[in-house]
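Moving on, here comes chain A:
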Amino acid sequence: MQIILNGEPHPLEGDYTLLALLETLEVEKEHTALMLNGAVIPATSWHKHILKENDEVEIMVFVGGG
Partner candidate 1 sequence: MINSLPNWLDPTPWIEHSQSTDLQAIKNAIYSDHPGERELALMLSPAARPLLETMAQRAQAITRRHFGRTIALYTPLYLSNYCNGGCLYCGIAADRRAIRAVLNVEQLDRELDAITQAGLDEVVLLTGERMPEADTSYIREAIERASQRLNNINIEVFPMEESEYRSLAEAGCTGVTLYQETYDPIVYEQMHRWGDKRDFESRLDAPHRALQGGLRTVGLGVLLGLADPSADLIALYRHATHLLKTYWQAGVTLSFPRIKPQMGGFQALHPVDESMLAQAIFALRICLPAVPLLLSTREAEAVRNGLAGIGVSKMSVASKTTVGGYSDTAEASTEQFSISDERSIDAFCAMLREKGLEPVFKNYDAIYREPTVYATRS
Partner candidate 2 sequence: MNDPLTFQNETLHSRLLIGTGKFANVETMIAAVKASGTDLVTVALRRFNKAQAEDDLYGPLAQLEKVKLMPNTSGAMNAKEAIRAAMLGRELSKSRFIKLEIHPNPHHLLPDPIETYEAAIELAKQDFLVLPYIPADPVLAKRLEDVGCAAVMPLGAAIGTGKGLSTAEMIRIIIRDTQVPVIVDAGLRAPSEAAQALEMGCEAVLVNSAIAAAEDPEAMAAAFKTGVESGRAAWKAGLMPTSEAAVASSPLTSFLSRDD
């Protein structure tokens, strides 16, 4: 299936939770905040959300800013 990850199509094989997705991307989990279809998902709930076709996931990190 396909999800939209940070604005780009991203293929996925099999069932993924948000948590599993992050682990495959080798992202520092503590450094990221996630949105699923426009809603902020707290880290404690990442394992609860199973991704579906066309879900929009945004993975945000802190960068420099004024």
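Selection criteria: all candidates are chains of the complex that A comes from, given by their letters.
By definition in this document, a contact is a pair of C-beta atoms (placed from the backbone, for glycine too) under 8 Å apart; a residue touches a chain by one contact, two chains touch by 3 or more; residues count from 1.
Computed from a predicted model, the values in this text were never measured in an experiment.
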For chain A, which of 1 or 2 is the touching one in this complex? 2
Taking the touch rule as given, give the residues of chain A at its contact with candidate 2 in the complex, in rising order. 6-7, 25-28, 30-35, 38, 40, 42-43, 58-66
